[in-house]
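One structure, pasted below without further comment.
Here the complex is missing one protein chain, while the rest keep their positions.
Per-chain numbering from 1; labels A and B assigned in written order.
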Amino acid sequence: MAKKVVVEATINGEQTEFLCEPRQSLLEALRDVLELTGSKEGCLTGDCGACTVIVDGRPLCSCLMLGVEAQGKTVETVEGLAKPDSLHVLQQKFLEHASLQCGICTPGFLMSAKALLDHNPKPTEGEIRYALAGNLCRCTGYDKIVRAVADAAQTLASGTGQGRGGRLGSGPSASEQTERFLQGQEVK
Amino acid sequence: MAASADGQGYRVIGTRPIRHDGIDKVTGRAKYGADYSFPGMLYGKVLRSPYAHANIKSIKTDKAAALPGVKAVVTADDLPALADKMEQAGEQAINLSQLSANILARGKTLYDGHAVAAVAATSPHIADEALRLIEVDYEVLPPVMSVEDAMKPGAPILLPGLRNKDEGPEKQTNVATHLQFKRGDIEEGFKAADHVVEREFKTAMVHQGYIEPHNAVGIYNADGHATIYCSTQGSFVVRSLSAAVLGMPEGNIKVVPAEIGGGFGGKTTIYLEPLSVLLSKKTGHPVKLTMTRAEVLRASGPTSGSTIRCKMGCTKDGKLVAAQIWMAYEAGAFPGSPVGAGAMTIVAPYNIPNLLVDAYDVVVNRPKTAAYRAPGASNAAMASETVIDELADKCGVDPCDFRIMNGAKEGTPQTAGPPYRRIGFIDTVEAIKSSPHYKSKLEGRNRGRGVGSGFWFNVGLQSSAIVNLHTDGTASLVIGSVDIGGTRAAQAMIAAEVLGLDVNDVRPLVTDTDSIGHTDVTGGSRTAFATGWAVYEAAQDTVRQLKERAAKLWEKKPEEVAFSNGQFTAQGDGVKPMTVKELAGRLARTGGPISGRATVNARGVGPAFATTVVDVEVDPDTGKVEILRATVAQDVGKAIHPSYVEGQMQGGTAQGIGWALNEEYFYDDKGILRNSGLLDYRMPTCLDLPLIETCIVEVPTPGHPLGIRGVGEVSIVPPPAAVANAIAHAVGVRMTELPMSPPRLLKAMLSRRGGAESQAAAAGR
Partner (left out) sequence: MHAINYESPRTVDEAVKLLAAHGEQARPLCGGTDLIIQLRAGVRRPEHVVDVKNIQEMRRIEFSIQRGLRLGAAVPCIEIYENGDMRKYYPGLTEAAHLIGSLQIQSRASVGGNLCNGSPAADTTPALIALGAKCRVVGPAGERLVPVEDFCTAPGRTVLQPSELLVEFQIPSPARNSSDAYLRFIPRNEMDIAVVGVGAAVTLDLNDDRISEARIGLAAVGPTPIFAREASQSLAGKRINDEAIERAAQLAIAATSPIDDMRGTAEFRRHITGVLTRRTLAKAIERARISPTSR
């Protein structure tokens, strides 16, 4: 059995040191060694995106990267999105739009969406769908996910900043939202 | 209560609050089954048969057991041998000895991936390496992969003890059951038909496709008690079935349901749970098992592929007069396909006087099938809804009008059971007919629009609920219904509505099998209906008790106390109205803490209908289908949280579209599964679907305090047929095989063009 290796990386903004075997993926290092279980295992072949994290600014499947490869790199996971007293806009919009049902794919989607908005702050619906094509969701049919990402983009663009803590009244119905979205109007 | 937009005067029901478990889910804090860890925990892995059909001659585990880091190796010999006995699991009945044999094969393996042995080791990698060291001597047998092959005379027999009534007690067979449903006179019926369409359909085996693989952590204590943490749709099912398989008293097992990453019916049975306890017992440590995606596809429970012959007749005006169906569904390795449900749901939306359905449950060397969202109904609807589309075309009647003309209503007979009570089928058709989608013009070449409808019974079954009132006037709501799609929020909303509380002042808690009364699965579209009913009653029980306390304080009788708009009042001077909050602060002095409780065995279930319209564009040169637009209308009785109701409708539609276009199991001629991964088991991605429009139709279920109908399942029923009908209108070919993947559709289009060309040539043009 190969000896464990010491890996130094920046994880969610913190300088971190951890031990792992070379055969352990970054996903295993995050979940089993660092106890960051937010990133999920869905397929281990890079086909579902449930394990998506952002490494040096790029979204990738952590199941297809070895933990030892994280040496010297910057890793962002879902656990690093929120601030202590406020959610990231994407998280807030996912909640408002009911973009999750079982929620298992949600961390992966949030990271892919963050990577998208970091690179392309004004994506069209097609660009959103392309950027999220590597994340499978079986519950929602993607409708409310796409709306939430579009809404988050608009909110960030209008400079209203971080999301609120989580209480909200009623929102518009899905048909109202559809009509506005299809007409290219903003999605509230 | 303030009047709300829907005019029914609900304050909370019908609004869209943020779900209570939402923050945990978007921050990664929520714990799903695979997220649990315990000190000293070991990792388990399962060895699986590489053959479709084989006898096990011997299993040698000593080399595996000797590998450093391996702490236990088990086979079926470590489980009690069980007698043949039927038990309820989810919506299906299960034979316990067959269930046990599915968990660890006993003497015979019946599909590629059938579990043969399991190990526990200090790391999952070591466990994996240990599997390679287990030596199994197989005697390979010829595989039987299709219902046709299984039903042929002389077919290899999977289960030597299997018998059916038709063939008698002496005949070995692969047909487990033959069901028949009749109404009227089928021959007379067809005689009255001006148009008859008869087609044979084949649908491929498909998987529920939940993103989270199966998992279980078992902790066995020296006193003979065990705890199982797992992602399941039914913690009580896990308890009773695991106890039976392990030979333990049911009460010795506590099941703690973790958050669950999708189920759709596939997590209403057990695979890893008893193994986790068995390995924990052998090692003295907690043991975690998870399936890889390949194991999920090979060895959990997909739903049946099927062959369906559907013949229907109508008058020239479009009145349906007769329907005759022959259907055979793949049960997989053990009996129990949803062919019965298929038989009872096919043509269920219609009033047809003459009906004959013959339905066959057939075992084949594929994994034992499990429930998949309205199990059996999508296969059936693919047949009946496309035949109906052809009949409507022949009569020149619009597909929505055809359905309205023939639609089932209150009093229409069902295939089995009493006539329908108040239902909303025609309402869903009318909603589609008046939708912006249906009213819009579809222009462009190779584009077509198709409509499909579907039915699902829904179930009631048992649920329990407890409301604990806290001294600050907030409440915790304890339920046993696992939350797959936002149901805990809906339950909290119901309690908040009844109690006059803010929805955020009710904290819903999904709990384990020791902490709440029996609660049946989250499945069968029953959670809002039945658990919602229990919650409603538990909240009412709380109000009743609070009335008694108010009465005490006011020196009145409880009957004299009224409760409305969140306030307790009574007639008389000096009676100052009190809110629940105010009263909650005075519980100790009036008798002690208050918990409201209720249990239900919910009767009077309201069945669900959905109608879906889909626009497609077909690439005539490649057979690729693009879904341009989709709208689904569903009768939900009462939408407690409309966003999550919409979510169910959209999710089922997306799964139905995947089923229609690209999902299928590929077995080779040796019966080995070739696409045991998500690369080649092709589910729709974000880029494959448009926004999905929803029309929530509310026709209340009579007798239910809130009028709720189950919403979770029926939306998956119409889409395969709706897509097939859209393709027919786009390029003129009637597809009779699912999925309608590009190679199949291209072949059909080329044949049609080839046929048309040779016809034209023959006509001398």
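Note that in this section contacts are C-beta pairs under 8 Å (C-beta built on N, C-alpha and C of every residue); 3 or more make two chains touch, one makes a residue touch a chain.
Everything numeric in this text was worked out from a predicted model, so none of it was measured.
Partner chains of the missing chain, restricted to those shown and counted over the full complex, are A, B. Here one chain is not drawn; of B:60, B:132, B:557 or B:576, the residue touching it is B:132. Checked against the full complex, the one of A:11, A:29, A:44 or A:146 touching the unshown chain is A:44. Checked against the full complex, the candidates B:81, B:562 or B:679 give a single residue touching the omitted chain, namely B:679.
In the full complex, the hidden chain is touched by chain A at residues 1-2, 5, 21-23, 25, 44-47, 49, 52, 55, 58-61, 63-66, 68-69, 71, 112, 115, 130-131, 133-135. The chain not displayed touches chain B at residues 125, 128-129, 132, 621-622, 624, 661-662, 666, 674-675, 679-680, 682, 684-685, 687-688, 741-743, 746-747, 750.
One rule holds in what follows: only the chains that are shown with their structure count from here on.
Separating the centre of chain A from that of chain B, both taken as means of CA atoms, is a distance of 28 Å.
Chain A meets chain B in the complex at residues 21, 23-24, 31-32, 35-45, 47-48, 50, 77-79, 81-82, 87, 91, 94-98, 100-107, 110, 128-130, 132-147, 166-171, 173-175, 178-179, 181-182.
The touching residues of chain B, counted against chain A in their complex, run 15-19, 21-23, 25-32, 34-35, 37, 125, 208-213, 259-264, 290, 292-293, 436, 484-486, 504, 641-644, 646-648, 650-651, 653-655, 677-679, 683, 685-687, 689, 691-695.
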